[in-house]
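Below are the C-alpha cells for one structure; questions will follow.
Excerpt of the complex: some chains, original placement.
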Amino acid sequence: MDAVAVDTMWVMIATFLVFFMHAGFAMLETGFSRSKNAVNILMKNLLTMATAVIAFYVVGFAFMFGDTAGGILGMSGFALSGVDDIGFFAFQAMFAATCATIISGAVAERMKLGSYIALAVAMVVIIYPMVGHWIWSDNGWLANLGFVDFAGSTVVHFTGAAAAAVAVFILGGRIGKYNKDGSANAIPGHNLPLGALGVFILWFGWFGFNGGSTLSPADPLLTSIVVCTALSASGGVVATALYTMLKYKRVDGSLTMNGALAGLVGITAGAADVAPIGALIMGLVAGVILVEAVALLDNKLKLDDPVGAIAVHGICGIWGTVAVGLFALEGGLFYGGGVALLGIQALGVAAVMAWVLGSTFVVVKIIGALGGGIRVSEEEELAGLDFSEHGSNAYDQGSTALGLGNRQSTAGVGEDLITRLDSIAKDKKGASV
Amino acid sequence: MKKVEAIIRPEHFQTLRKRLESFGVKGLTVSEVAGCGKQKGQEGVFRGNKFEVTLLPKVKIEMVIGEEQLDEIIELITECSYTGKVGDGKIFVFDVQEAIRIRTKERGVEAIS
C-alpha cells in the first residue's frame, strides 16, 4: 500500500467530516432563530454549500491556490484545469463553504435569500480566496512572514465573521430587537435541542477540520491536534457554563452551546503548535471571551446576531490567532519566544480585517443597489421569511389535532403580502440569482 | 342553565377534573390560555438578555350546567384551585339561552345531562 492512498483516505474522510459540519451549522442556526424563519435559514445553509462548491470549483480554488501573482492572489487552475490533487480541492471547497455559511446565521431572519446568496458567492469567489492565498498558499505574503494559522481561526472563521459583521451592520437589527432607549430584547431561539445537535455535529466535524489539516495521518502531530481540539472545546464549555452562572445566575443554555464552538474556534489556529495544557487554557479563556463578546456585540455595538456567529467565529477567531503568539511551543511568549510571533499574528489579523471589512462592504452595497436593498420588507419580516420566500412553513404540528391543516401560524400579517409576492420574486431574481 | 368559566392554574386541572366528575358534572371543555392579573410575570435570561414573562399559562374550563348546581360547583372549583397566592384565578358565570346535543338533538337541560 502506498502512502498516497493512505493520505488520500485521510483527506477524503476529513472532507466528509467538514462537509457534515454544515448539517451542524444548519441545525444550530435553525434552532437559535424563530420558527417562522426556519425554512429560510435551512435554504440559506443548503444553498451556501451548493453554490460554494460550484463557485470554488470554477474560480475560488484558482484564486486561492493557483500560481501566485505577487503573493496576493492565485491565478491558475480555473475549473480545476491542470490541477492534480483534486482531493485537496474537495477538502478546501468544504472550508470555503464553511467560511461563507458563517454569515448565514448572523444575518438570519431578515436578509433576502437572493442577496445572501450573492454575498456567499462573492465570499467564495474572491473575499475568502484572497485571505487564503495570503496565509495558506506556498507563496502568500503572510505565510512568508511566518504567520501561523494551522486550520483557519483567521482564514476561515474570522474572515466569515468579519464579513458577517459588515452585513449585520448594514442590515440593522431585527424588528423588535432594540428598544427606543437602546436596550436589547431577548428573542429566544425556537428549538434548543436542534441547536445542541448542531453543536455536537460541529464538534464532530471539527475533528476533521483540524485533524484533516495535517493532510496525512503520518503527521506525528496528529494525535496531539485531536487532543488539543477536544480539550479546548471542553474548556470552552466549562468556562461558559461557570461564567454565565456567575454573571447571570443561571447556566445559560444557548451560550454554553456557543462555548463549545468558542473553544473550537480558539484552538483552530494553534492546534499543531501548542501543548494540551495550553489548549485547555485557550479554550477556557475563549469561553469567557465569548460571553463578554456576545454581550458587547448585542448591547453595546448593537450588532444583532441571532446565533452569536460574530462572537464565536470573529472574536474567538482573533483570540485563537493571537493566542498562538502566547502559547506556541515554538515562539510563543509564554514559552520564552518573545513577542515577535505575537506581532506577526496581530498583523495578520489586522490585514485580514482590513481586506474583509472593506471588500465585503463594497460587495454588499453593490448587491443592495442592484437588488433593491438586501433586507426583506417589514411586512415579510413580521410574517416570517418562510411563508413569503418559500410559500410554506417549517412546522405543521397542528394539522392532526384540528384538521385545520392549512392554518398558517405566520400568515396573519397583512392582506397585501400575497399580492406583492410576485414582484418580490422578480426583484429577487434581479438581485442575485 | 348557566355557563361557568373558570380560569385556573394548570397544575390544578387534573384534580379538579376528577372532583367534578365525581360530583356529577357531565361534560366540560378546556383550553390553554394565557393571562395576566395581579400575578406578576417572571424573568428569564437568554444569551444574557433578561426578558419578562408577562403572560402566565392558565387553563380555562367551560361548563354549562343546571342552575341548581351552580353554588356547589363554584364551591368545588374554589376549593380545588385554592393556594392563597395571587394567580389562583377567577370564576365567571354567564346565562345560557339554549343548549343542543348534536347527537340526539335534545335541547335545554336534557342536552347537558
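For clarity, chains are labelled A and B in written order, and residue numbers in each chain start from 1.
Going forward, contacts are C-beta pairs under 8 Å (C-beta built on N, C-alpha and C of every residue); 3 or more make two chains touch, one makes a residue touch a chain.
Values in this document were obtained by computation on a predicted structure and should not be read as measured data.
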Stoichiometry of the full complex in this file, by chain label:
A x3, B x3
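By definition in this document, only the chains that are shown with their structure count from here on.
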Averaging only over C-alpha atoms, locate the centres of subunit A and subunit B and give their separation in whole Å.
49
Where on subunit A is subunit B touching in the complex?
184-189, 244, 247-250, 252, 254-255, 291, 294-295, 298-299, 308
Residues of subunit B touching subunit A in their complex?
44-51
